[in-house]
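The next block holds one structure in the form of structure tokens; read it before the comments.
Shown here: the complex without one of its protein chains, the others still in place.
Chain lettering (A, B and C) follows the sequence in which the chains are written, and residue indices restart at 1 in each chain.
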Amino acid sequence: MNFASDNVAAVPAELLDALVAANQDTAKPYGEDEYTALAGRRFWELFECELVMLPVATGTAANCLGLACVTPPWGAIYCHQTSHIEMDECGAPEFFTGGAKLVKLPGHGGKIDAATLGEALSQAQIGSQHKVQPAALSLSQATEFGTVYTPDEVRSLADVAHSFGMKVHMDGARFANAVASLGCSPAELTWQAGVDIMTFGATKNGALGAEAVLFFDPALAESAVFRRKRAGHLFSKMRYLSAQLAACLADGRWLSWAHHANSMAQMMANGLAQVPGARLEHPVQANEIFITLPSAVVEGLLGDGFWFYRWGDPEPDTVRLITAWNTQAADVERFIDRALFHAAHPKG
Amino acid sequence: MNFASDNVAAVPAELLDALVAANQDTAKPYGEDEYTALAGRRFWELFECELVMLPVATGTAANCLGLACVTPPWGAIYCHQTSHIEMDECGAPEFFTGGAKLVKLPGHGGKIDAATLGEALSQAQIGSQHKVQPAALSLSQATEFGTVYTPDEVRSLADVAHSFGMKVHMDGARFANAVASLGCSPAELTWQAGVDIMTFGATKNGALGAEAVLFFDPALAESAVFRRKRAGHLFSKMRYLSAQLAACLADGRWLSWAHHANSMAQMMANGLAQVPGARLEHPVQANEIFITLPSAVVEGLLGDGFWFYRWGDPEPDTVRLITAWNTQAADVERFIDRALFHAAHPKG
Amino acid sequence: MNFASDNVAAVPAELLDALVAANQDTAKPYGEDEYTALAGRRFWELFECELVMLPVATGTAANCLGLACVTPPWGAIYCHQTSHIEMDECGAPEFFTGGAKLVKLPGHGGKIDAATLGEALSQAQIGSQHKVQPAALSLSQATEFGTVYTPDEVRSLADVAHSFGMKVHMDGARFANAVASLGCSPAELTWQAGVDIMTFGATKNGALGAEAVLFFDPALAESAVFRRKRAGHLFSKMRYLSAQLAACLADGRWLSWAHHANSMAQMMANGLAQVPGARLEHPVQANEIFITLPSAVVEGLLGDGFWFYRWGDPEPDTVRLITAWNTQAADVERFIDRALFHAAHPKG
Partner (left out) sequence: MNFASDNVAAVPAELLDALVAANQDTAKPYGEDEYTALAGRRFWELFECELVMLPVATGTAANCLGLACVTPPWGAIYCHQTSHIEMDECGAPEFFTGGAKLVKLPGHGGKIDAATLGEALSQAQIGSQHKVQPAALSLSQATEFGTVYTPDEVRSLADVAHSFGMKVHMDGARFANAVASLGCSPAELTWQAGVDIMTFGATKNGALGAEAVLFFDPALAESAVFRRKRAGHLFSKMRYLSAQLAACLADGRWLSWAHHANSMAQMMANGLAQVPGARLEHPVQANEIFITLPSAVVEGLLGDGFWFYRWGDPEPDTVRLITAWNTQAADVERFIDRALFHAAHPKG
């Protein structure tokens, strides 16, 4: 049973149905098709504004295309030290931007706070030809530790960034989980709070491989189509990307799936809290749980065949559990039961 | 009716079925899944060698990842002046390589000949620090004009390239059509003829969006996985890419589809040859027809609602017609009939 | 005796004197010194406008910094097919721009004409995401063949470029020779004729190693200081660069030196015209002569120990002769005498 990641889950039948439905007759290539137009309209409705939307297939592509549009080669991207763009993209932001620098900021629970950002920026020597120049703030929403920024927190951070002439980027690989957690509107959590560009992730929330780069200020998107093509991310048969996005947004599915994943995470967290010696490392606000368990429990669960990762930080027995759109309550219950069992019956 | 491109066609049901079949349970991410392994094995069988295979989603990505693995930033990629990498990728090869230069060669029918290549290379000043250094020869197979290189022609070109220390890349966006046309084996047309790296195209031959970068010499692939990730082309749910490739290769489908497209092109060429004043601009060896027709015929066909492009070269009334895996013989017949009709009844 | 290049000559004593004069006490680093300020003022006076001036040490750096300021990675730089940026910089423009493409144009005598440019641009598909986008026109003044553009020719070309939204760059490695040849003012030949950015070359005209990047529109220079530093071209002890530039511009030296070199080239061309069978390949308008001589003459001169290059184009016995600020009339006379001698006394 998978608690390893949300990117190893199968996809909802609705998405395969959408591909079949899109597979009719010919369609204009390179995004001139009706499915891309439909997806675009649904994003306008969802975000209550006339954004520019570009479908791509991976989160790395989405993040880096967006960032490159606002970051010159001598720019600096401020991000949390645990962020995906810094840790897990093999230097993709550097590649897409032509060699920009990522400035890593600390912060509890994977979150940057406005004071930390402000202090870092106050030392940036803006205008000095010897220094990379602050260009973008990138916020992960939800964070790598499954915590979320409130709209007020986003606003505070965006205000600082904007006051230094930077743009605000949101890595929303798990944006759906954040919205589901906060109960606010997508608009409130993004452009109304100062976000300029974002990755709207669908892949971790069910899609086969589809993400949308959203530009709330169309002027920021001017170079985007050229960057997309140069990076090999312009799909000739774009309808099969766009149909996924359109289907995710239909009938609020994207949010339902995220709600489900989040609720499974809550169930898991609550259940594991009963394990003697368990300690939650971060608040569980989305679909990720970071929890330190007794060593015997961790080993017992792995021995049971559950699939999840030891995170190893801050303790060797800290584990990461991720729930997905299709996580079964029965599986969570079984996980909890077995954890309690192993806690009660440590091997020796 | 579509004769505009092979990338606007719908996809075969077998491919959607393959996606459904791959949508079972969890699968390891990033290419560690069984579908990717299966696709890899099928490529080994098809090409009769232990190649390295990387699935990506677009031809531009496949071409440029392959080329970047053998071309340093100060390298030169020799290619036909009409090649896709030079004309239609918005500088993607330059992006992926870190600024290499494409050297454009002339040649009839979209084909480079060995003498032209040899002469160009003899002026390259290899070793001079003032000059970009020949690194790769890129051959489009089939070419942009629907012609094909024979294995002997590939061998002659590869010999020249190798004698200058270069590697040989094949842009096989329409490789299936070339194989179908020539009747040789994939191995004979590639590594046995000196090709080192290739793009095996599936998208123009039916897939939703799937291409394979093939490295016949695994040593050339050393940097490939890092380049793929940095460019945002590492799919977390890679099974949905690989399942397409595996399904294309199953039961010789890829070749059947290409055979069909080619035969439709032959039918079209033969039929249009009967139009008075028609002149084929290039031999029809794959699934593309470049033909100059009387102006009244072109306008008449467009007026009928057929979808195809005026190519405008060498004549204003030269048109490009492309057939696909699903082109219907009845549609071709109707196109021919209408062409003959318009030739007999010019408006005016 | 050197007729091989103007970059192998020693430098005028005035320039070494200027270095000694600049070597007093401490000076602020990185261009905050008085010598850089002085050079800047002299450029303002010389060009009759408030340009932005950046001293660098090589022509390649100057050309590529300027071009990069106006050319995005997906941009195209239109240039003559024989231009230095295309032929002799090992891909430096591609490096500085992050992978732009150079579009090579033909033209007699190393010169582009406005009609050729216009026709090329009319096919550029501006706005298409599949195509690199015209960004800059680069004109070499004087050209690689020692010809010059008149102010009217520059204006015609600039008008075409500007009408397509491009900027105009001038590679003025031998700008001094062009001005000396034309008798116009620097302003007339540059910004008044539509040039936006230029390399003002001093190295081929006497300096140890000093070039100035000039931005006639300061807005185009916004990114220049960051690009300069990132490329390692910001000199801490900039005074020694700037002192060279200031000394070149003092008392019209730069123009006197170029006048001298040009007059030596005229003397040489006139003298060699008397050699039976000699044919000038290009008009001699600056300090370069491309002339085809009888084979026996070429061999005889090389045997005499004169240092110059066979150009090999259009004939094997076409040679390139370059004069410099310090070419001696007696040496030119001797060269001519010996050429006439060899013509009259062919060996064998």
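Going forward, a contact is a pair of C-beta atoms (placed from the backbone, for glycine too) under 8 Å apart; a residue touches a chain by one contact, two chains touch by 3 or more.
Remember, predicted model here, so these are calculated numbers, not experimental data.
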Chains on display which the left-out chain touches in the complete complex: A, B, C
Contact residue for the chain not shown (choose from B:Val225, B:Ala296 or B:Leu340): B:Val225
From C:Ala57, C:Cys79, C:Leu121 or C:Ile336, residue that would touch the chain that is not displayed: C:Ala57
Chain not shown: contacting residue from C:Arg42, C:Lys131 or C:Arg230: C:Arg230
Residue of A:Val11, A:Val52, A:Leu65 or A:Cys90 in touch with the missing chain, whole complex considered: A:Cys90
Listed residues C:Gly40, C:Pro73 or C:Gly91, member touching the removed chain: C:Gly91
Residue numbers in chain A that touch the chain omitted from display: 73-74, 87-91, 94-95, 97-102, 129-132
Sites on chain C contacted by the missing partner chain, in the whole complex: 2, 4-5, 7-11, 16, 19-20, 23-29, 56-62, 64-65, 89-92, 94-96, 203-204, 208-209, 226, 229-237, 240-241, 307
Absent-chain interface as seen on chain B, which is shown: 30, 72-74, 98-99, 129-130, 133, 223, 225-230, 234
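In this text, only the chains that are shown with their structure count from here on.
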Distance between chain centroids, defined by C-alpha means - chain A, chain C (Å): 52
Chain centre separation (chain B, chain C; CA means) in Å: 42
Multi-chain contact sites of chain A, meaning residues that touch two or more partners: 226, 229-230, 234
